[in-house]
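The complex appears here minus one protein chain, its other protein chains still in place.
Labels run A and B following the written order; every chain starts at residue 1.
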Amino acid sequence: MEIIISILAGVLFAVGIYNMLQKQLLRIAIGTGLVSHAAHLFILTMGELKRGAPPIIKEGITEYTDPLPQALILTSIVISFGVTSVVLVLAYRTITENDTDNMEQLRGNKYE
Amino acid sequence: MLFVVLLPLLFAFLVPFLGRAKKHIHTGIFVLLVPLIIFIYFIQFAGSNFQTVTKTYNWIPSLHINFDFVLDGLSLLFVLLISGIGALVVLYSIFYLDTTERLSHFYVYLLMFMTAMLGVVLSDNVFVLYTFWEFTSVSSFLLIGYWHFKERSRYGALKSLIITIFGGMSMLGGLILMSTITGTTSIQGMIGESSVLLESSYMPLIIILILLGAFTKSAQFPFHIWLPDAMEAPTPVSAYLHSATMVKAGIYLIARFSPVFVTYDSFFITVTVVGILTLCWGSYMAVRQTDLKAILAYSTISQLGMITAMFGFGTEVAIFAAVFHILNHATFKGSLFMVAGIIDVQTGTRDIRKLGGLFTFMPIAATLAVLGTFSMAGVPLPFLNGFYSKELFFDSAVQGMQWDSSLLTTLIPYVVVIGSIFTFVYSMYLFFGVFGGKKDSHALTAEPKEAPIGMLLSPFILVAGVVVIALMPQFFNSALLSHASEAVFGSAFSEPIAFWHGLNTPFIMSLIVVALGTVLVLTRKKWAAVYRALPGKLSFNRVYDWMIRKMDSTSASITNTYMNGSLRLYLSIIIGAMFMLTFVFMYATNGFTISFDNVAPVTALEMTIVMVIIIAAIATLFMNHNVAAILVLGIVGYSVAMLFVLYRAPDLALTQLVIETVTVALFLLCFYHFPKLKKRTESVRTKSMNLFISIGFGTLMAMIGIAAHSTDWFDKISDYFIETSLPEGGGSNIVNVILVDMRGVDTLFEITVLGIAGLAIYSLVKLKKNKEAK
Partner (left out) sequence: MSNLAILPIILPLFAGIIVAITNKHTGITRLLTKFFSVVGLAFSIYLAWIVLNGETIVLETGSWMAPYGIVFVADSLAVLIVVTTNIVATACAFYAPHSLPESKEKHYFYAFFFFLISGVSGAFLTGDLFNLFVFFEVLLMASYALIVLGGGREQLRESLKYVLINLLSSVVFVTAVAFLYSVLGTVNMAQIAERIQDVEQQGILTTIGVLLFFVFATKAALFPLYYWMPRSYTVPNPVVSALFGALLTKVGVYSILRVFSLMFVYKIDYTHTLFIWIAALTLIFGIIGALSTNNVKLIIAYNVIPAVGFMMLGIGVLNQEAVSGSVFYLVHDMIIKAALFMIVGVIVYVAGTTDLRKMGGLIHHYPVLGWLLFISALVLAGVPPFSGFIGKLLILQGAVANDVIVVVLIGLLTSLLILYSVMKIFIHGFWGEKDATHVKKSTKGMIGPIAFLIAISIALGIGAEFIYPSVESIATYLLDPEIYIESVLKE
């Protein structure tokens, strides 16, 4: 299963990046969301899947799933959320300021 | 000795205050003291019983960069020139520069140069030498740009900076190579280790780099082009830096390193060839010039070529002749520059076509000039020092070289005669063009008068030097010159210097030069066409200008090609480079492994979710409606949360659900009213490029992930967390304990990130409000 999830995460990376290579800002923003998901899946997979109970200590259970990746993902999810919000607001402001959502029109060649 | 070397620099710090405090007194009067003191200090070392003096002052001992001053004969000759000519130049400048000029700037640069130049010729440590070397370039740059409101000054300053610093950097490369190979930073040490050095396979490169440094500094062909443009500097500077001292630093370097490369013939052959070429080219070009200072500049180039060539010959007599000529050139060329400055000031022009017949108006200046020019031309008269060294030059040219090359040995005597003929021609042209003939009363507005005594004083002293050296060569030989040539060659030159050695080959060569030269001078008008035609488009100035222009335009076109502001291109290059190079490494280190030993079983439910995620993710590409696309993204997020549930991560799943919901809401908020998603309309090329990059990168990540998972060498540190969570962390939810305790710092700063994000968003929104309010 780990291999399948790795491939899944790889696919998410690919699709996410394909989206980021588009012109329209919304697609780019969606791309960033997808690559974040991919990263989180990778972290989870790297701790090995389904190797025991959820990491909550209960008497009589000796095997637990690796808790560290979960903690790391939690941190990472929250950070991604912060970054995504900034990206969204920034995108919003950029679009209103520049009257376009096309990144190719946001090149700004004029100061060379 | 360190104090004496640094004295000018230290004094330079005082100069701005002097200028401000005593407005009516010329700053130069105070400055004059500095070179005088230095001269008096160093002259005490001179004498027939001179011994090398060594002084060491620590600077950065742990890097072996120290002020190791070695005052040997060669250094002594140079320090006396630097301080002696320096004093005369400062004296001259007092009359040349008006108090309305920015005098303090001038003297600060000049004093900075003095320290730098003294440092160059005294340092035994190569990196200290380099330090001072660059500072001569920098101060020369500032002095050339002294009148920086003139376009030509800026041009000349930049040109000299680029060419000399180019040489400096090359030299640094050579010095680094040499010091790494020999393991010492001392030139004396390198002489000791020269056998190690000569065996190195880097020798050709070292020679090229060191010589680039020397040739650029000493204005050798084809790097000579900066020197004529350096004439934009005030005339005292031209006399001092660009004729007597700084331009000889390159020659000094060659002389200094000759003992290191003593058995390496290509070094000497290169030096000889370049020197001879420079001699001929410079003297030929001098004849073409119309500006007095330009004639003098090319003449300096040519004379420097001659000295370089002599060091290239490498024989005892040649080296002696070279050091002798260094001294002689400083005297007659210095005086000629000063006379040129006088003419400029008195007549308001330096254009030789407008000048003429000044002998009757300025007899003293003319007398000084006649001695200077005739000495430069090597006219066989017993009271002209130029003749003596020229004679030795011819002598060394016919005597054969330190090295073997029958072709060059045969050619050289003829070539030097040709070069010297032109030297004779421009010397005569210079003198008779200015002082001979009749005054052109239309060209000159003011009635020329003799310059004030003060201004004539310095050139007078220099011309006196010309005569005294010529009359008492033996005295200078034993006190100074023999030590200098000994420092280079290893043993002192023993032959007496005399005017008359009989009718030998060198003397005949001199006569040929004078005879043919006179013919050329007299028929100069007929040759004018030739002078104009050559070198025409071949000019190296054009090459320089072209290079600078090309450098700017090419770099602009290169940079603008890829720096086009397109995010797509940026990302493509970044991701493309990342995945391709990483693939190469994975392949090269044989990094990919796959193992199915340690994998969780696959269930239908998981597979369904995986398929949903993949389909939803791909669907984002094809959604042409904002809300739909955002919702599909939400599906991916919620499915990931489902996976978290299945994979025993309840906290994650909860967090993911909440965050995903908020994110989707935020997406909708920001993009609902925005331009609708359009159909993707990229060309096939762009599309396939995007596909290549994204699939490539995705594959890479998946492969690394699989390989990383398939490698299992160590126990995970999380076993410790499971053990200690309850007893030491006091919580049964291990993930929570990790977050708030073991990795509490992560959490603290994760909150910080959120806080900053909040503040950033707030300030972005507030900004908008402010704008609307306006």
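Here, a contact is a pair of C-beta atoms (placed from the backbone, for glycine too) under 8 Å apart; a residue touches a chain by one contact, two chains touch by 3 or more.
Everything numeric in this text was worked out from a predicted model, so none of it was measured.
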Among the chains presented, those that the missing one touches: A, B
Touching the absent chain when the full complex is considered, from B:Arg20, B:Arg353, B:Lys676 or B:Lys766: B:Lys766
Touch with the omitted chain, as defined above, among B:Thr270, B:Thr367, B:Thr518 or B:Thr582: B:Thr582
For chain B, the residues touching the chain missing from this view: 58-63, 65, 127, 130-131, 134, 138, 145, 148-149, 154, 157-158, 161-162, 165-166, 169-170, 172-173, 176-177, 179-180, 202, 205, 551-552, 555-560, 562-563, 565, 567, 569-571, 573-575, 577-578, 581-582, 585-586, 588-593, 701, 704-705, 707-709, 711, 713-718, 720-721, 724, 741-746, 749-750, 752-753, 756-757, 759-760, 763-764, 766-767, 770
Contacts of chain A with the absent chain, listed as residue ranges: 17, 20, 25, 28, 32, 35-36, 38-39, 42-43, 45-47, 68-69, 72, 75-76, 79, 82-83, 86-87, 90-91, 93-94, 97-98, 103, 106, 108, 111-112
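Heads up, the rule we're going with is that only the chains that are shown with their structure count from here on.
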Centre-of-Cα separation between chain B and chain A, whole angstrom: 49
List of chain A residues in touch with chain B within their complex: 1-24, 26-30, 33-34, 37-38, 40-42, 44-58, 64-68, 70-75, 77-79, 81-86, 88-93, 95-96, 100-101, 103-104, 106-109, 112
Interfacial residue positions of chain B with respect to chain A in the complex: 556, 559-560, 563-568, 571-572, 575, 594, 596, 598-603, 606-607, 610, 613-614, 617-618, 620-621, 626, 629-630, 633, 636-637, 640, 643-644, 646-652, 655-656, 659, 662-663, 666-667, 669-671, 674-675, 677-678, 680, 682, 690-691, 693-695, 697-703, 705-706, 708-709, 716-718, 721-722, 725-726, 732-735, 738-739, 743, 746-747, 750, 753-754, 756-758, 760-761, 764-765, 767-768
